[in-house]
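First up is the structure itself, then whatever we jot down about it.
With one protein chain withheld, the remaining protein chains of the complex are depicted in position.
Lettered A, B, C and D in written order, each chain numbered from 1.
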Amino acid sequence: MITVQNLHTYRGLSYVLQGVGLTAEGASCTTILGRNGMGKTTLVETVMGLLPAREGSIDLDGNELAGKSPYQIARQGVALVPQGRRVFSSLTVEENLTLGARRGGSANPWTLERVYDLFPNLSRRRRNRGSDLSGGEQQMLVIGRAVMTNPRVLVMDEPSEGLAPVIVDLVGTVIDQLRQQGLCVLLVEQNYGLAVDVADKIYILSGGQIVWDGTSRELEQSPDVRHEHLGV
Amino acid sequence: MPRIERRLRVGLAVTAALVVAATSACASKAGGSTSDPIKVAHPLPLTGVYAANGKDLQSGFEIGLKEFGSEVNGRKIEVTFADTQGDPATALTTVRKLIQDGAQVVQGPMATNEIAAVAPLLAQNGIPVNDLGLCSAAQLDSWAKTGNGFTSGYSCDQTALVAAEWAYNEMKWRHITLPALDYSWGWATAGGFKSAFEKLGGKIDKEIWIPNTAADLSSYVTQIPKDTDAVFAAVAGAFSVKFINAYKSFGLTGKIPVFGVTPLIDGSILPTMDPAATEGVYAGAQYCDGIDTPENKKFVETYHAANKRYPGYYAEAAYVRAQVLVSALKARNGDASDHKAMAKAMKQVTINAPRGPVSISDKSFSPIQNIYICQVKMVNGELRSIPIKTYEKVPPQGNVLDYATWEKNFKRYTQARP
Amino acid sequence: MNTTAPAQAASTGEVALRVESLGRQFAGVKAVDGVTLSVSRGARLGIIGPNGAGKTTFFNMLSGELKPTSGRIEMFGQDVTRLPAHRRVALGLGRTYQVTRVLHGLTVRENLTVAVHGLSRSKLGLLRSWRAYRRQMEQVEELAASFGLENRLDVLAEALSHGEVRQLDVCLALALKPSILLLDEPAAGLSPAERVDIRALLNRLPPELTLILIEHDMDVLRSAVDEIAVLHHGEYVARGSVAEIQQNELVRELYLGKQAEGAELPKETALNAGTESGGGLV
Amino acid sequence: MNGVHGSADRAQPARRPRLGGRAQSVPLVARPQGPMLWIGAAAFIALTAPLLSQGGFYGGLVTQMLIFAIAAMGLDFLGGFGGLVSFGQASYLGLGAYGVAVSMRYGYGPWTAVGISLVVILLVALIVGPLAVRVSGIGFVIMTLALGQILFGLAFSWVGVSGGDNGLPILSAPVLGPIDLNKPSHMSFAVLAVFILSAWLLRTFVTSPFGLSLRGMMSNEQRLRTLGYATRLHRYVAYVISVFFGGLAGILFAFSNGLISPTAMDFHHNGVITIMAVLGGLGTLWGPVLGAVIIILFQQYLSIYVDRWATAMGVVFIAIMLFVPEGVWGLARKGARRLGRQLGRPAADGATTRALSAEAREPHRDGQNDGSGDEAEVRA
Partner (left out) sequence: MQLLVQTLNGLTLAGIMFLVSSGFTLVFGVMRVANLAHGAFYLLGGYIAFSTVQVIGNFFLGVLVAAVTTAVLGLVLERTLINRIRGNVMAEVLLTLGLVFVIDDVALAIWGGDPLSLKLPGLLAESSTLPGSHLVYPNARLLILGVAVLVGLGLYYLLRRTRVGAIVRAGVDDREMVGAMGINVRLVFTAVFALGALLAGMGGALGATVLTLGPGSDATILTFALVTVIVGGLGSFEGAVLGSLIVGLLSNYGEAYFPSLAHFALFAPLVVVLLIRPQGVLGRTTA
């Protein structure tokens, strides 16, 4: 579905991604694990077009994404759940959700009703401003906001950050559902537990490079990999 | 430290290139001998707030030269119109440049502050200068002292003095409301009017001072008392348009007569004004485009052909300056090199201008001339300013005050509110 | 190395920093929620917690860059809750940043010069080149040398490698000779080799310095601190020696983010743990 | 792979030094070097002195350039080194000039007037400063513009004191022994002397610990605070210094022009001084001098011959903004660097640039934004 090859990205003068390559399939969850400062967010931003790639390609079903603007990439069917949530704080919940709403090519598209079904809290607070929500509600809102664009690929950047375990569980459940509905979920995480729970495939990013890949089970069975690259 | 040198070299090269460009450009212009053309400098605002007036001056002066001859005794009159941007600092630099290039006579610059800025420089060089008008005490003092300056235009309050006389004697108005622009021109005009009107026995109901930063005149117009006999509006330029418009929109037009001085209904702004608001407005004026003399008809015709509208007092003043210049040059056989003699010749000129006979007072060095009461009328579908009464050969102090009183008032009112 | 030395041994017992029910809310989100703890002079405290636990917000309040919405902060017994950042620095507080905040556009030497002038009146000096301040220049060179940056003095800060930037950041904080130093993930984004350097650097810190260190890397923590406090979801949940914390099942779950099936974290427990250990340990 | 080249191109602008606004605006090297300064100063005097002694138009022109250069350099001190680009420098120029003119109107001698004017400038700067430095970036632009309009309005409408639209004449200039500033050539050389003194002072300020920390503050104000700096006080001091040179230029302006009127401090004039500094190159100190030379040439020289000189000036400025946002001086420096490289010598900026270009190729990482709880919290 989405194939990243030999991706090199600079942030200002610093060379962050140093030849990252990975693939993620539809109807699955691919997780990129890594510690702070290893280039995870840079990877997400490069995929989304928020940072320009110096070199390399990002291929989505035969379409090259590298070099395109974020909005073009989004229209190709990539949606982002950014780190730190970044809800539109002066917009109401409903405006947040409908802002980028598109049908995409989906036969059973996400609608307001479906999002509200998934997150009943949001339905109750639909007239509230984004800034009035709690952290957990904000996280639900940005997930809802992203799926409302009916993407093919959902890129999630540390959705568990700063959330109560109950909410993290919910996030896991939601990811599971999305995967079952055929979405390609690209989850970038630091939260080992969540990652192992939901991932079909795991990549470990360290020093701007993919240093390990395998399944959850394989990772659970490799304590030295965990220790060396994740400090776990 | 080679890198430093290199950087320095580039910096120097750039500076040097600019300086060389500047100096070489000047070298080609500078210099000259006595057999060369008569060099006339006409600094005037061609950009900035006063650009339109500057254009009028240029057009009037050019028409004047065409009319009276751009050559005297085989010498060409070469005029440089240079942009002062309406800014005294720029005016000073510009005039310095023009003097350096050999200017023998200076016309202008225009605004009072520009005139004040260049006056010391001109006085120092003794170069004859014919100003647009006499509007500051400094001019009066320095002209008397240095002898190089005068005006063939008007003295700032000459028209107001006559307007007051007319309002009291002809219109029998006794109570006047006086809105005026709150700076020296406004003070001088209002002061002149007030001193003459009160001397005659009239009363000023209310003075309304309009700051020259005001964008909107409604709050001033709405302060005019309803029971006043007439309104004397000492406003000019854009404020004339704003005032007349506001006067009408607040329902005062037709109820309380309004009059002013030359710039209130000047030919240069009439085309942009609302006829319903402007028709019937009076002004005391040294010039209005409807003056019925052969000289004026000819001038108006030529000006209209060139500019597609009727001339205002700026254009006429410049035309007259050209006339004065050429007459004086003829008297001097085309020799402008002696500044003192040239200045004297210019001041002694007596001419028949579009506005009528003009001579220069030897006390104030401003014109003794006809002052008209003009009224805006619709003529063949166009607004024109037509004289309805003529006061002939009015001295600078007008017909009501004596010279000494006038001089004292003038000096005071050009520096503070009356 | 005093890896396992108890806090009391290193400290004089005097309280360097005391925080009482400190809280900060961002538009409906409680980033830090009622944290109470105190640190003795000379103690070395690590703070851990998953991303978004409020650690950096906590630091920002300590340093005075963020105003708390509730609670109070004391340094050496003095209430500093309302003091602006630079005044706290004058009282002996230094810090580094998780996202390094060295001064771009300036060379390493210039960065350090800015720092060494930070607390003296010479920072308002106008009439002499900064190069002419002999004593400060020597200080800069010494500082740089002690961090292995002596060959990089004339390199622009943005041209340093990531590890060097981390070192420079710490170096900037130390230039002020602080008595309390807040380090925010000094090892983040470093290669294993660079991480060893940072560990060495931490061990060279003067013993009388009170150190509070946010870090994920257990190896770094083990070698640098005596105790660890755990923040989660803006709340202070546990405190103990490195070994204790590592063995604490609750902390393990929290920090590692691993949720055993059905094992919900009882909030009350967390809160109690926080208050208890917070109150008991100092 | 179609997008790759495009994206590499897009990466470029991020490395271009930019104007104003904090971290992004840091000039890569902003240190005028010692010996160059002396050579430069000598050359400068050698170039300008003949023109000044010649007097007349060209003398006057160069005098104007020098006066505005002082104001523009002052602006650069705050704008180029402190990241706060002011739109109110002409207001202070006007204030300085009015200080002299009003004092003399009330009968004080020229020297006393200069003293009074300096005090007034400082007082106004000290009072207005806290208002102005409360905001940064665009806010500062707007604020200084608005405050400048207040001063302009004052000069325009407080007629009793300022003479209103007509302005006030300055009829005599200071005399000190054999130096009589009433003589244009003496005045010109006095301006040159003050210019050199100002340039020297400003350069000293820029290279002082204060100037250094100002540059640091432009890069990261928060970091400066946690290094013990009261940054608002720093900005305030920098503001006062910056506008002081505006006022100083105004005092010279008053004596060399003999008249001050509100036009000198209107919106356009404020814009023009900013344009001088930016056109020449912010953060270079010498750039603004060059900017003043160029703009005065447009305004006072070209305007005599070209009707639409203002359009030409605007277009040139827009072109500079589009293609060389680091200004003419920056361009010249870039050219020098390129020249240096072609000659196979070390780059013009020596160690730092060399290090930069080498380092950029070496792998190293930066954790910016990566896993940053800090960022997220601030945003929320």
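Simple rule for what comes next: a residue touches a chain if its C-beta (ideal position, glycine included) is under 8 Å from a C-beta of that chain, and two chains touch if they have at least 3 such contacts.
Not measured: the values here are computed from a predicted model.
Taking the full assembly into account, the omitted chain touches A, B, D. From the options B:169, B:222, B:333 or B:352, the residue with contact to the chain not on display is B:222. Contact with the omitted chain, checked across B:276, B:378 or B:416, is made by B:276. Listed by residue number, the positions of chain D touching the unshown chain are 13, 18-21, 24-25, 85, 131, 134-135, 137-139, 141-143, 145-146, 149-150, 153-154, 156-158, 266-268, 271, 274-275, 278, 307-308, 310-311, 313-315, 317-318, 321-322, 325, 379. Along chain B, the points of touch with the absent chain fall at residues 47-55, 208-209, 211, 213-216, 218-220, 222-223, 237-238, 240-242, 245-246, 248-251, 268-269, 272-274, 276.
As for the chain not pictured, it touches chain A at residues 48-50, 69-71, 74-75, 79-80, 82, 86, 88-91, 95-96, 98-100, 102, 130, 145, 149.
Everything below uses one rule, namely that only the chains that are shown with their structure count from here on.
Following the contact convention of this document, D is the list of chains adjacent to both chain B and chain C. Rounded to a whole number, the gap between the C-alpha centres of chain A and chain B is 74 angstrom. Here the spacing of chain C and chain D, counted between their Cα centres, is 40 Å.
Between the Cα centres of chain A and chain D there is a gap of 47 Å. Touching two or more other chains at once are residues 27, 29, 31, 51-54, 98, 158-159, 162, 188-189 of chain C. For chain D in complex with chain B, the touching residues are 33, 35-36, 39-40, 43-44, 47, 51, 56-58, 60-61, 64, 153, 156-157, 159-160, 163-167, 169, 171, 253, 257-261, 263-264, 286, 290, 293-294, 297, 299-301, 303-304, 307, 309-310, 328-329, 332-333, 335-336, 339-340, 345-350. Those residues of chain C lying in contact with chain D across their complex are 26-27, 29, 31, 51-57, 60, 63-65, 84-87, 89-90, 93-95, 97-107, 110-111, 113-115, 117-119, 122-131, 133, 136, 154-156, 158-165, 172-173, 175-176, 184, 188-189. Of all residues in chain A, those touching chain C in their complex are 12-14, 35-38, 89, 131-135, 138, 158, 160-166, 168-169, 190-194, 196-197, 207, 228, 231-232.
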